[in-house]
Structure formats: C-alpha cells, structure tokens
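Every protein chain but one is kept in place in this view of the complex.
Per-chain numbering from 1; labels A and B assigned in written order.
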Amino acid sequence: MSASRTMNGSIRFERQGALAQVTLSHPGKFNAMSRAMWRELRRVFEAIQCDAALRCVLVRGEAGHFCAGGDIAEYPDFRFSEAGLRDFHENDVWGGLQAMLDCDVPIVAQIEGNCMGAGVEIACCCDIRIADAASKFGAPIARLGFPMAPREAALVLREAGALTAREMLLEAAVFTAAQMQARGFLNRVLPDGQCAGEAVATAARILALAPQAARLNKQTIRALNPPSGLDETAPVATNLIANILSRAYAYADSSEHREGIRAFIEKRPSNFSTS
Amino acid sequence: MSASRTMNGSIRFERQGALAQVTLSHPGKFNAMSRAMWRELRRVFEAIQCDAALRCVLVRGEAGHFCAGGDIAEYPDFRFSEAGLRDFHENDVWGGLQAMLDCDVPIVAQIEGNCMGAGVEIACCCDIRIADAASKFGAPIARLGFPMAPREAALVLREAGALTAREMLLEAAVFTAAQMQARGFLNRVLPDGQCAGEAVATAARILALAPQAARLNKQTIRALNPPSGLDETAPVATNLIANILSRAYAYADSSEHREGIRAFIEKRPSNFSTS
Partner (left out) sequence: MSASRTMNGSIRFERQGALAQVTLSHPGKFNAMSRAMWRELRRVFEAIQCDAALRCVLVRGEAGHFCAGGDIAEYPDFRFSEAGLRDFHENDVWGGLQAMLDCDVPIVAQIEGNCMGAGVEIACCCDIRIADAASKFGAPIARLGFPMAPREAALVLREAGALTAREMLLEAAVFTAAQMQARGFLNRVLPDGQCAGEAVATAARILALAPQAARLNKQTIRALNPPSGLDETAPVATNLIANILSRAYAYADSSEHREGIRAFIEKRPSNFSTS
C-alpha cells in the first residue's frame, strides 16, 4: 500500500493482487477534489495503466461519500483569472479525468453519499457504476455562477445523456440513485449499505474473466465512443473544439462568477438578479 | 404582451420580466402547426435570442393540448410538388425548429394533451420537458403516407432515441407520458393537472440561477451535440447530408403520399394495399 497525503486531501492507492483500490479522501469536505487531488488522480491512473498485472480498479470515496465536487475554498485563488481558470480545467481536472478514460483496466465505481460535480465527472470515467440507494447526484454549479467546462460537459453529456445533463446544468437539479438508474447512468442500486459488498463482488467477477479481452474491449470502446465532438484526432471537430475552447473561460472575471463563489464561501444564497 | 393572430393559428408571445412565455395556439385544431405558425415560431425565437434580459422560456399549447402535428388541411396546397414540399420542410418547419435550437436561453416545455408530429419536434427543441400524465406522444405520419424529413428525423432520433423514433415512424406507435419518461424523453410527469404548476416552478428555479452560465452551457451543449450527422459545418457529413437531402422530397407526387393525405382529409382509413 502506498499513500500520499497533503493538507488538501489525497488519492489513496492500494494494490491487492490484480485489484487496484483508489480512494478519494478529503476529510471534512466529503472528499471534494482539490487541485492537488486532481494531479494525484492523474498520477495514480497513469501508474495503473503501466501495471500489466492489474485486472480491475475499484474507485470509491472515504467515510460514506463518493465526492462532493470541487474544493471551493481554493477557487478564489485562481478562478477569476482566465489563464488560471483555463489551466485548472484543461490541465488539472482534465488531466485526471483523461488518465481515467485512458485506462485499459476495467473500473468499478462504488458510489455512496454525495456524488456531485467533480464526483459525477469521476463516475463518468468508470465502466461499471454501483450506487447506494441514498446517494445523490448533480452538478449544481449554476448556483456558483459558472458553466461546466467543455470537455467535462462532453463527458457528462455522453455518460448521463443530454436530458439529464441539461437538467443538472440548467435547473441545478439533484437526482436520487433510483432516478439516475432510470436515466441509464447507474448499473445497480443497492439498499441498506450493501453497495460496498456488491462493488467488491463485481470486482471479483471481473478479476476471474479474461484480462487481455477486457483491455481490448476497453480500447475498442474508447476508440468508438469518444466524448461527443471532442475527438481532437478528428479534423472535422477541430474548428468546433478550437472555437469553443478559445472562449470557454472568458467568464472568469465576470460579476456573476464572483458573486456565485463569494456567496458560497460566505454561506449565503447567491444573488444573480442584477448581474 | 404582444400577440399576432392570423386565420391559421398563431404563436403567442408574452414577456414577464426575465421570463418569456410562448403559446402555440390554433383553436379547434389542438394547436396544429400551420405554415404561418412555423414562420411565426421562428420570428418569436429570433426575438428571444436577441433579448439579453431573458433568462427562461416557457413553451406550451393553448386549451389543454401542446400540439397535434401539422395543419393537414393546408397540405394539398403544396405537398404534392417536390419544390413545394422541400420549401415547407427546409424553410418553414426547419426555420422554426432551428431558431429554437439556436436559442441560448433555457427552454421549458409544458406538455399536456396531444404532442404529435410537429409537437414532438417542438418538444425536442426544449431543454426541460414537463408533461401531464395523460399526454400522448407520436409521429404516426406513416398513416399519412409520408416519411419524416431528414433534419426533423435527426432531431427526433437524437432526443427520443433510435428505438422510440423507429417505433413512432415504422409502426406509427403512440406513447403515454409514462412510457416517454421511461424512454428518457421526459424529465418529469405530473398527474392531476399539476403539470402547469411544475413547469412554472421549474422556470422559477431557472430564473434564480446564473443567467450567463446558462447561456454558456447551452452554447457548449449545442456545439457538442448537433443532430446526428447533420452538422453542416462538418466536411465529413456534407456528402451524406447532400445525398439524403437531394432525394428526400422526390416522393411528393407519389400515389402513396396522395392517398395518405386524401384519406385523412376525407376522414376514412388510408389504403396503401395497391400503392
């Protein structure tokens, strides 16, 4: 077992034979993802991808929650500068998510408690999603005054579907596990604390199957199913992506963005009526 | 409040602060869309798009129905000429739908009663769909002897899914609201006349959220999620689209098409057995 901890949360990695266990950990913050955690998530999945003996990855959060979102306390440090905001989303966040998407080993998500924002995005990178009946899903960043970054939106659109993605983003809707199963996002929903057991049993089933076949299936599925419109190898998509990405972070210094973040930190409702 | 009415139905537009209310109105025809209404739909949404103060649009039909389809009484005037048919679908119908799709303001659909053909297509352009439990959905134009126009088919395929689109088009199936929710087309289904209240409450929730974030989210989602295969900015798709569109309306003068429309107008079952 290797573990690295920082003041701002950590990604714990444990290896048990052919099984990798990845635990999101940010005590007191429902495992909200700090910048340090995003960077560590990337390193952990890059290491997993290089380990030919691994056959399954189990991703979960510590202490009864998957991940409550981003670590908003850090946001004032970088979000109000366009360059800082771009660096955060394109490098830190997408670096972590892309490393998960690039992983050839099957990934099982064990989702309990809060699965919001960054949590939904991390779950979107898992192949099989097992959830506790009491878990909650959403990306209510419209309350925080900002839109979802383009690559992240493409990922959530692909995995949660446009209907659910729009409801999360435009109405700030929060969904139950049963709703997310009906929307086609969750493979299984378990009541009464059985989620962890089912996730482990799922990993055990995967461990017994042909490992090379799994890696080939993941490579094929990844090639066939890139996040909508964001396959940069596609010349067709290039102008579209370039166009979206070039103006995606221009909102950084806007009053609406500042009001949303400030209100959250000051623990008051945001007021967008005059923005 | 501005209202414009013609003999052949109208699109009513009302503005209440940051909320635009758009009402499909064609008394006695369950709000079936006439050519004049399609053109007015375009003008209304182009005006909405130019109004930076708007934060939500609520679309509904008058008198307990959303929209029963096209105004079939007008069809003999233009449908049996290829040029006339093309002009209707590519300019009138798609002009209206494209203006809705191009709208950066979140659109909520309040769907009651009949939501058929053109009604389904208009609902496909809305971001959040709230329906009454007694509403009905379908596009049974195979009874009228004609296929769905390509751009409209791409839109319905994308929003309703291929399984449902094929069942609507190939079997002329009509679905309940509960079925359309299970198929992933409706966000919420409300019993006992609570649909209008929920639609208004949804609009109120959207009005309280960050308006710039909503517009940016819609721009990103639109760019990522064009109707399948019909992104004309894509060089790859051009030949395919050009090919489909070039022959899409050649059926205009066929006996099957004439029989389907004639039978409807004569209020008798269509007979395709000898066509």
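General remarks:
Criterion: a contact is a pair of C-beta atoms (placed from the backbone, for glycine too) under 8 Å apart; a residue touches a chain by one contact, two chains touch by 3 or more.
This one's a predicted model, so the numbers in the text were calculated from it and none came from an experiment.
Between the chain not shown and the residues B:A68, B:C103, B:M116 or B:A165, the one that touches is B:A165. Across A:D127, A:E152, A:E167 or A:E259, the single residue that touches the chain missing here is A:D127. Per the touch definition above, the residue from A:A210, A:A250 or A:I265 contacting the chain not shown is A:A210. For the chain left out of this panel, the touching residue among A:F66, A:F185, A:Y251 or A:F272 is A:F185.
Although one chain is not shown, part of subunit A still touches it, namely residues 106, 127-129, 158-159, 182, 184-185, 187, 202, 205-206, 208-214, 216-221, 223-226, 233-237.
The omitted chain makes contact with subunit B at the following residues, 141-148, 150, 153-154, 157, 161-163, 165-167, 169-172, 182-184, 227-230, 235-237, 239-240, 243-244, 248, 251, 254, 256-257, 260, 270, 272, 275.
Heads up, the rule we're going with is that only the chains that are shown with their structure count from here on.
A straight line joining the Cα centres of subunit A and subunit B is 34 Å long.
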